[in-house]
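Shown here is a partial selection of chains from the complex, left in place.
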Amino acid sequence: MKKTEERKVLRDPIHGYIHVDLQVIWDCINAKEMQRLKRIHQLGGDYQVYHTAEHSRFAHSLGVYEIVRRMVNEVQALHDTLSEYEKTTVMLAGLLHDIGHGPFSHAFENISQLRHEEYTVKIIMEESSEVHQILENCHPHLSEDVASIIQYRHPKECLNQMVSGQLDADRMDYLLRDAYFTGTNYGKFDLERILRTIRVKDGKIVVKESGIHSVEDYIMARYHMYWQVYLHPVARSYEILLTSIFKRMKELYRKHLDFGKEVSMFVPFLKEEVASIQDLFLLDEGAALYGFSCLRNSEDEILRDLSRRILDRKLFEYETIHDEKEIEDIRKRVQDMGYDPSYYMHRDIVFQKPYAPYSGKNTAHAVWVLKEDGNISELEEASEIVHALTKADLKEEQKVYYPKEKL
Amino acid sequence: MKKTEERKVLRDPIHGYIHVDLQVIWDCINAKEMQRLKRIHQLGGDYQVYHTAEHSRFAHSLGVYEIVRRMVNEVQALHDTLSEYEKTTVMLAGLLHDIGHGPFSHAFENISQLRHEEYTVKIIMEESSEVHQILENCHPHLSEDVASIIQYRHPKECLNQMVSGQLDADRMDYLLRDAYFTGTNYGKFDLERILRTIRVKDGKIVVKESGIHSVEDYIMARYHMYWQVYLHPVARSYEILLTSIFKRMKELYRKHLDFGKEVSMFVPFLKEEVASIQDLFLLDEGAALYGFSCLRNSEDEILRDLSRRILDRKLFEYETIHDEKEIEDIRKRVQDMGYDPSYYMHRDIVFQKPYAPYSGKNTAHAVWVLKEDGNISELEEASEIVHALTKADLKEEQKVYYPKEKL
């Protein structure tokens, strides 16, 4: 693999520096599809709750790459057994794994025909993308092999695991990064120690039993980040607004109603057919927000109101719900205010397990522990703490979101 | 002043929490003109160098407010002598001081008729803004008094100093915040200690002599941040691209040439007359970037090329220049590539003094030190270190920016 002229380093508050010394990595970082990720927030609407959570998917992607780079260099078994080509491939998979994200990920996927993982693979595989050309120029199989890791179907299981397991570079970076940028402590765990306890056994990434406390700490970090950040009701409320506005646009488009000029960026995603990667390229969050700001003058009252709510942070309120009767009461109140409940009322159930134990289907998605006797067992078996958490009778939370008053 | 129902707190990595217990502050935070600042980066194009410098002017504005809030509560002399009304006024001035910023601040001001400070005052004073209405509803003089602090013309000098001196809440927050979000150490200084050594003497903010080392440290922090972050040549290069694209648009508009559809967001700023605050409201960075992405298909070749460079980070290179001959050589090279040097070549002189000593004009812009004998003297006199730095024969750096090759 061709080296860069001198080692490049990018300052990063989570990892100190991101280190790059392969030309193909450097070129991918500078490809327009990667640069676009600077225009998409890592945490969607969470900066509406944590006002400093303004970091982008670009920064996170560099972080995932850096953790994979450290794994293949610092974990002895990976360093010694993977070929240079495989190391490069898995680092690229870490770097590129989020390249197919649309704006405000989850809300947007409600209207797009494809999920972001599918767009990621399309961008890597289609000839028209800069990323694809860079990969192909480097090695004829490279784009295919990078894609196979992202799809968790590379024959070397450990490569898949590094990018998307339950203890993968993706989650490790985002927990640390999101903790740093929100200013919370919850996501912190001991990355150094986890890296030091990773081994490879029977082709699988495992952790040494002596490192099990670090893994427990990581599992709890993830659990707390879900409740404190990712599922925070104000962030959910923002996402629900986005979902409603996309839904309304789709409905109007389907009915051939004109709902506003200058929102052409959304049109390819309102159609029946799959939008192209060129359409996706243009629809970053800047474009989406500009589109909403144009919709402030839409002829459709609902779009006018929802876009204003999104831009000026006039979010729906929320209430915890205990029975169906309460829901009916709210529906009535919403209707009495003159709002259409299909856009102005949203029932939301959130639920989060600290750890999903091995289900019997995909051996690699679990976290595996290398016992002192040389056998491996699943994390849930090896850790009483994780076992207890997995068995815990965790309550679901059910909330309804709706506007308390007219704007 | 009306209190909020319960004290609001916003998690912030720099200050731990931002504390709000006045309704007028809370309402201003939620006003649409403040919310718009979430769509404008604090550091313009610096995230092209420091990939995590993605924080917004919104977060910074909250930070400035928080430091002013601490000053009026924790500095005994301010706490005891300022009225509740004055405290509220200066906290609001801290919060709102950046509200008039356009996208990519400095580059944009090259085409706009007004500087951001002037727009800030217009937004505070014009009846159509949400912020103005909130201030007026709270107290009939409030918008005028807040504006007077921002313009450094409030009769109580210490109020002006808190928001814009050489040791003000604005700079103290941005140094700490920019250091945190770039991941550098340079901007760190001892805010706690500086707050503890602030006194008021003859109506002026001063620092106790015993705190002079903390102030020296702060002065050096600022100096280093300028060189490492604010004046970083790659960030300058991005700004130069922005300046060129705005210049080109203005030129084409002046010549009544059509240069692209869907870039109506820029038009009010290309005219001779001053654009309205409504026009400014619509032009955030998302809108500007969307405008650039539309210009990728402009009929004008220069706009097509420059907008692509901005979006895909294909920046100009730079060279340090020692004599005029080198500049002529570069001009020739640029022309030979077929580029128009008025858009594709930029001569840039940067220069930075660690501290600007009192010039005799405005007593308050200097930093004043309260000596043990009760007299005050200017920082440059009180600190040998600052004196030495001010007298240092600092070199100017002259660079030329231009593209090394065709895209």
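Should a chain be cited, it is by its letter among A and B, assigned in written order, with residues numbered from 1 in that chain.
FYI, a residue touches a chain if its C-beta (ideal position, glycine included) is under 8 Å from a C-beta of that chain, and two chains touch if they have at least 3 such contacts.
Quantities reported herein were computed from a predicted structural model and do not represent experimental measurements.
Novice: Give the total number of copies in the whole complex, keeping in mind that only 2 of the identical chains are shown in place.
Specialist: The complete complex, not just the displayed part, contains 4 copies.
The rule is simple: only the chains that are shown with their structure count from here on.
Novice: Can you check the complex and tell me which residues of subunit A touch subunit B?
Specialist: Residues in contact with subunit B: 10-14, 16, 30, 32, 35-36, 38-39, 47, 50-52, 54-56, 58-59, 62, 180-184, 262, 264-265, 282, 284-291, 293, 311-313.
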